[in-house]
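Here's a slice of the assembly, chains where they normally sit.
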Amino acid sequence: MLSAEDNSYVTKTGPGAPMGDLLRRYWVPLLLAEELPEPDCAPVRVKAFGERLLAIRDTSGRVGLMDEFCAHRGVSLWFGRNEDNGLRCPYHGWKYDVNGQCVEVPSEPAESGYCQKIKLKAYPCVEKGGIVWAYMGPADKQPDFPAFEWLDLPPSHRYIAKRWQECNWLQAMEGGIDSSHVSWLHSGELHTDPLHRATKGAVYNGDKTPKFEVVDSASGMLIGARRNAEPGEYYWRVTQWIMPWYTMIPPYGENALNGHAWVPMDDENCITWSFTYHPTRPLSEHELATMRSGGGMHVEVLPGTYRPVINKDNDYLIDRALQKSGRYYSGVAGIAMQDASLQESMGPIVDRAHENLVSTDNAIIMARMLLKKAAQGLARGVEPRGLKQETHRVRSASFILPADQPFAKARAEDLVARPGIIHTGV
Amino acid sequence: MLSAEDNSYVTKTGPGAPMGDLLRRYWVPLLLAEELPEPDCAPVRVKAFGERLLAIRDTSGRVGLMDEFCAHRGVSLWFGRNEDNGLRCPYHGWKYDVNGQCVEVPSEPAESGYCQKIKLKAYPCVEKGGIVWAYMGPADKQPDFPAFEWLDLPPSHRYIAKRWQECNWLQAMEGGIDSSHVSWLHSGELHTDPLHRATKGAVYNGDKTPKFEVVDSASGMLIGARRNAEPGEYYWRVTQWIMPWYTMIPPYGENALNGHAWVPMDDENCITWSFTYHPTRPLSEHELATMRSGGGMHVEVLPGTYRPVINKDNDYLIDRALQKSGRYYSGVAGIAMQDASLQESMGPIVDRAHENLVSTDNAIIMARMLLKKAAQGLARGVEPRGLKQETHRVRSASFILPADQPFAKARAEDLVARPGIIHTGV
């Protein structure tokens, strides 16, 4: 449980909040590149850490992220004209480049240099892996660009999606590092999905009371879920948590890998990113079709909003008959919305003063502690984990070990991204 | 008029509010039994006195009312699986019985006894008269179960309904004890309904300026509306107000009896219960059909919500032509929504500092005083009225008396529930 003060500390990310300062030290995945499909396309409203921003792609194809509102009298530049390498306010023709620099104020003599004094808040952007990433922290602290394995794969090897989730980012992320719910909430999927059923891991997974071991890592932490396998052996499923908001889910056999990131829009909404990729082969048509129709970790979203079709306004289309049958353990269809429905049901920001944590929550406890320490350390000049590229070059894995071997060390090489070599899954 | 402080005192019923403490000393009608139609049916979200609760019927048919949120990390148990005599959280399988007692925490060794330490807030429930009643007060203060006459009648003799009303409970109840509005707001019904028209009472009721006498009673108070009848005689209509939220409406002739209760959902919403019953005969098909289609005291509601079809979002489908004609005095159809539309039009909690009360408001004045005194008395250990069963065994009545006889004493036997004997109505 957390005091009200601690709960506020780890959940609030607006300008000036310590956790907001911490999260702004990382490159932030904000948009799908396809949201800005071509030069001079329509600007896109973006909300990040409570800031109202606008993303554009200019005539030269450069992506910019800047304050949504014109510096002149505050109208939304979403109505702006994206033309000739800049966004022009339709009110009086003020024009900004992708860096937020004002390059023209038509009413003022050009020789006055007035426009050079006008600059919108703007953040550097990089486009990679089908994602527009922004850096929203202090300019002198900009870290290296993320080096996740899937960013360097051919596009055919990955499928990336985002959706709007209606709760605080931490609440969503805690669901992601809480591996113990899988055997319950997602048990319908484990029992029915043909790909899952075919793996030994899925069989071992029938043990609904795994033990969890959590160890510190350079990236953040490793979460080992231990189940009994054959006598004298344990079946391990190892999740990577990479600071500040990434998880990598352990694979079943040679199935594709999956990961998530939870990025605050504001304190009561976040973007949930889902990354599916295979290190050594293209995703199959069957896999892609499944994901596009809301299967796997993925979700069908309403056009233009990234809000799931299944959402709280329709009670997530809960089906009590399918709940009874066990097809969907909670009656909600799909792994992603099974998670989101429960996470959102806690309210926009859950009050952690009333929770009762148990041993299977140790990853959650440690993540909160690491985040709080990192935010506190920042104030003292200590750089947080997860900034360096080597901390990104990791993998989740599942494997079987003799009972006396430590999961994090015995198979250390399986927990590292090895280009061209397939991941380790059971 | 009430000061802001007094207005707050009588209207606020959340945890810790004096009026909330008072109301929690009574058995509370919360759900229709039909909302929990069978063992292991879907849980139902309930809001009462600002508390978010969940009602279930378990495998054995027992009804439970408990905190909506799991004690573990706070997800809504509305998504839970109601199975094997308990509600199981779909997140990690924690299971609760109808008393809110946790009976299983799968991740913890059973021998640890951990689950026994986990108990959700829960309230005892009793099912009677087609209603699920709960007691939400201190365990050692639980009163006898309500003994209203209609609770012991065969189901054929009664028709009971609830609807969501979008205003504070007291505002709605004040409308119920304000008999003086009947000759105005409901005059369209009095003049056109064939059952009403056939009674002498309806004729006398043409006198639009009755005098009101209010006297204390063991239940709460008796409200006598006096009109001139034949020379030397008065026509009396006597309403029972039973602490804390019940009214019984005086009958016309041998027509069925009607009553109401107003139960706070939160401070800006309440449940309005309507009870129609006949002490000595089944309700007729005609009566039942009328009520089911929104006639009498009743209302058509939207499926699943108990919100009236006619509501503030559609301006109560006011019909100015029917208002002009007098068919509906305010232009709104139906007695129930005529009342609710005006009560809701005052705003969620009316500011009583600006009202101008007149002699016909004496019942309202006295009810506020009795409620305030009862809440104050509670703090000093004084038990409020309306807890004891004999205070429930009362009836409303209408009769004619010689001008010199006191309405509350001259016909005292008519104001008592007498099983098997028809009520007294003119």
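To keep things simple, chains are lettered A and B as they appear, and every chain counts its residues starting from 1.
Methods note: a contact is a pair of C-beta atoms (placed from the backbone, for glycine too) under 8 Å apart; a residue touches a chain by one contact, two chains touch by 3 or more.
Note that the coordinates shown come from a computational prediction; the quantities given were computed from them, not determined experimentally.
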Number of copies constituting the complete assembly, 2 shown: 3
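Just so it is clear, only the chains that are shown with their structure count from here on.
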Fit subunit A to subunit B on CA atoms, both being copies of the same sequence, and give the resulting rotation angle in degrees, nearest 5. 120
So, in whole Å, the Cα centroid of subunit A is separated from that of subunit B by 49
Would you pull the subunit A residues touching subunit B in the complex into a rising list? 174, 180-181, 184-185, 208-209, 318, 320, 323-324, 329-332, 338, 341-343, 345-347, 350-352, 354-361
Counting only contacts in the complex, subunit B reaches subunit A at residues 42, 69, 71-76, 78-81, 83, 90-93, 105-108, 114, 118
